Structure formats: structure tokens, C-alpha cells
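Only one protein chain is missing; all other protein chains are in place.
Chain nomenclature is as follows: A and B, assigned in order of appearance, with residue numbering initiated at 1 for each chain independently.
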Amino acid sequence: MRYTDFTPFDLVLLAQGLGVTIGLFLATTVIGLFIGTALAVIRFYRVPVLTQVVTFITELLKNSPVLVQLFLVFFGLPAFLRINVTPVEAAVITMSGNTAAFIYVIAVSAIESIGRDQIEAARVFGLTRWQVLRHIIAPQATAFAIGPLTGLLVNQLQVTSLISVIGVMDLTKIGNTLNLRTLQPFIVWAVVGVLYYLCAKLIAWLGSRLETRLRAHTAWKGL
Amino acid sequence: MRLDLSILVPHLGFLAEGALLTAQACGLALIGSLIMGALVAIARTSSSRAIRGVAFAYVDLFRNVPFIVQLFFFYYGLPELGIYIDAFTTGVISLSIAGGAFASDVIRSGILAIDPGIIEAAEVSGLSRRKTFTRIVLPIALRTSVRPLGSVFINLILTSSILSTITLNELTGTAKIVASDTFKPFEVYVVLLVVYAALTYLVSILIGLLHKRLNRDLVEGAVA
């Protein structure tokens, strides 16, 4: 057996890489959802100064390459703050922040999709801003946001591939390793590509199912 | 912990070279994306099922696989086929193919939005299908799609930073070199982040102006 041949162990490697990719994707999605929504609430409450700061930072994150953000966190922060940042930590921080920025935008437009009149009506009935948010806005905004959110997550899954550049052993990094060892880039990258493709399709499918289900609750059911 | 940006001054020329390379790659990739996008958009409205299927598969595939994987596929894979092209060309081709997948969706919906009566008018006046497409359909679709195509272009600029991973010293690539030369990665990458954001902001303003200019004649009752 030549050193460059594929071995069954390569499948384990691929599975490991896929696991790292999916794990990081899920973790940063949850964190990003939480932070992004919280930022949107800050805007909803019209907190002075903070709202402007949030808008500025999210715009900066949306309009710069994730790779550069990753380098800033991985290479920049340790040098500047004299702290230690591991590749995985850098990946989690960057991806969470980036996802949060996009979720903020989706959340804000979802909240704005709900008519001012509804909010004002609820306020007239004496509901607090929080109650309005909780009972009037949140349920409707969620249904509105699922579509764009699915699109975002399909994209963010692909963005995770960049963490391979700072050495996280995700699917792309495994692809790199196999590529260098086997010198069969066509097969290696095709397989890696297919795995990403299937994951993306899975996310899109789950998203559309969730959307149908949420819509079913709000839709007119007929007689 | 002091942000001292003056350390960058001696490297500005080098960074500018990188920025120029980024601009060249993005400019060429924009043209490539538009051509790919237009061709695929035509293919997707073709009467042949096979052609429609291939076009759809292309869009679906390249939209759902990470760009870096596509880039490595071409960069490492093409030499295996005996095709040797430099990193810059590989980068531009990859960006064009990926950008084309997104542009085709935009152009396609631009085409579908055209009033069929306008196309009928061209048809009865004897214009060939090809002329109808190049003189009527495409110009109208491109004009009305300036904004969404602008978003595709902005994404192209941001994505071009990934070309640094195939040894191409564009803006991000040169910044990486400066960061390791100066031992000031934080300063370098903060500036780089802001530069990209400013660049895309500028581009989005230009797109807004272009949209206004190209569509000034399409506005109902612009001049009575």
C-alpha cells in the first residue's frame, strides 16, 4: 500500500471534520441568535448611544470579510491584549459575532414588519413594552424571520469553512490534509464539497418545514 | 495596549499594491460573473429540459458549497488535469463561477419581470431571438437589477479576501505579510477591517447612483 492511497481511516477523519464543522456551526448559531436578538431588543427599547454603537458595529461586521475578522481575533487580540486565544476560541468568537450581526438585521426587520398600529393598540390597552414584545411581536416576528434566517444559516455553514485557515480541524482542514497526503485533489475536494452541500440542503429543508409549521398556526384554516 | 497606527505608514505602498490586485481581481470577476450569470439565466429559461437542469444544478451546487472548497478544487485540481494556470487567474475564474451562480438568479428574475408585450413587440418587428435578447431583454433586466447585482458585487469583494489562501497577495494577503513583519497584527487587521467596510460602503453608494442614473428614464412622469 502506498502512502498516498486512501485508507478507511480517512472516512473517520472526514467524519471528525464534519463533526467539528457542525458542532461549531450549531454552537455559534445559538450564541449568535441570542446576541443578535438581544441587540435587536436594545434597538426596540431605543436605548440612546447604545443603539448607535450596535448599528455601527453590526454594519462593520456585515461589510468586512470574515477571514479578516478571524485574523483580527486570532492574531490581533493575543498581541494587543496579551492573552492567549486558541484557534477554536477564535473561531467561536468570530463566527458568533458575525452571525449575531446578521441575525440583528433580520430581527430588526422582523420587528419592523409588525405594524405600528398593532403595537400602539396594545400599548393603549396598558401592556408594557416588554409584554408587547413578548406577546404581540415575538410570535409574529419569528414566523416572518424563519425564511431569511434559513438563508443566513445556509450561508453561515459555508462561512465556517474559513476557520480551517487558522488551523481548526474542521471539514475543510481535513480536506486540506487529505489533499496534501493523497495528491488527489479532485476526489478529495469533490467529497468535501458534497458533504457541505448535503448539510446545506438539510438546513434548507429543516427551515422550510419549520416555516410551514409556524405558518400553519397563523394561517386561515378555512371552514 | 495602545493603538498606534503610525507603524503602518512605511507599508502603505505595499498595501496599496495589494489593494490594486484586489480591485483587478474583483473587476474581472464582476465581468465574469455577469457573463456567466447572463448565460446561465438564458439557459434556465431554455425550452430544453436538459439545459435547464444543468443550469439549475450549477446554481444549486455553487451556492451551497463553501467558496474556499471551490477555490481549492480548482487551484489543486486543475493541475491534475494538466491545466496549469496562475493563482490570479484561478482566483478570478473561481470568483466568476461562484458570482455567476448568484448573478444568474438576479438576472433571471429581472428577465421574468419584463412585460411580455415588450418582447412581443420586438418579435413582430422581425428582430431575431438573439437580437431581442441582447438589445431588449438583457439591457432592461440589467438596469432593473442594478441594486441586487450590486450586492452580489459587494459579496465578491468580501469573498476575494479568501484568494489570500492560494498565495495571492491581494489586500488581505499583503496585510498578512505586514502583520507578521511589524508584529502588530491587531493594528493591521483593525485597519484592514475598516478599509474593507469603507470600500464596500463606497461601492454601495456608487451602485445607488448608478441605479438612479440608469433608471432615470424608466421613472414614470419624470418629465411631463
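Here, contacts are C-beta pairs under 8 Å (C-beta built on N, C-alpha and C of every residue); 3 or more make two chains touch, one makes a residue touch a chain.
Convention: contacts and distances are computed from a predicted model.
Between the listed names "ABC transmembrane type-1 domain-containing protein", "Amino acid ABC transporter ATP-binding protein", "Putative tricarboxylic transport membrane protein" or "histidine kinase", the UniProt record for the complex's undisplayed chain reads "Amino acid ABC transporter ATP-binding protein". Among the displayed chains, contact with the absent chain in the complete complex occurs for B. Across the entire complex, the residue among B:28, B:51, B:122 or B:210 in touch with the chain not shown is B:122. Among B:21, B:111 or B:140, only B:140 touches the chain that is left out of the view. Residue positions on chain B in contact with the hidden chain: 115, 117-118, 120-127, 131, 135-136, 139-140, 143, 217-224, in rising order.
Going forward, only the chains that are shown with their structure count from here on.
Taking each chain's centre as the average of its CA atoms, chain A and chain B sit 23 Å apart. Listed in rising order, the residues of chain A touching chain B in the complex are 59-60, 63-69, 71-72, 75-77, 79-82, 154, 158-162, 164-165, 172, 175-176, 179, 184-186, 189-190, 192-193, 196-197, 200-201. On chain B, the positions that touch chain A within their shared complex are 1, 61, 64-70, 72-73, 76-77, 80-81, 154, 158-162, 164-165, 172, 175-176, 179, 183-190, 192-194, 196-197, 200-201.
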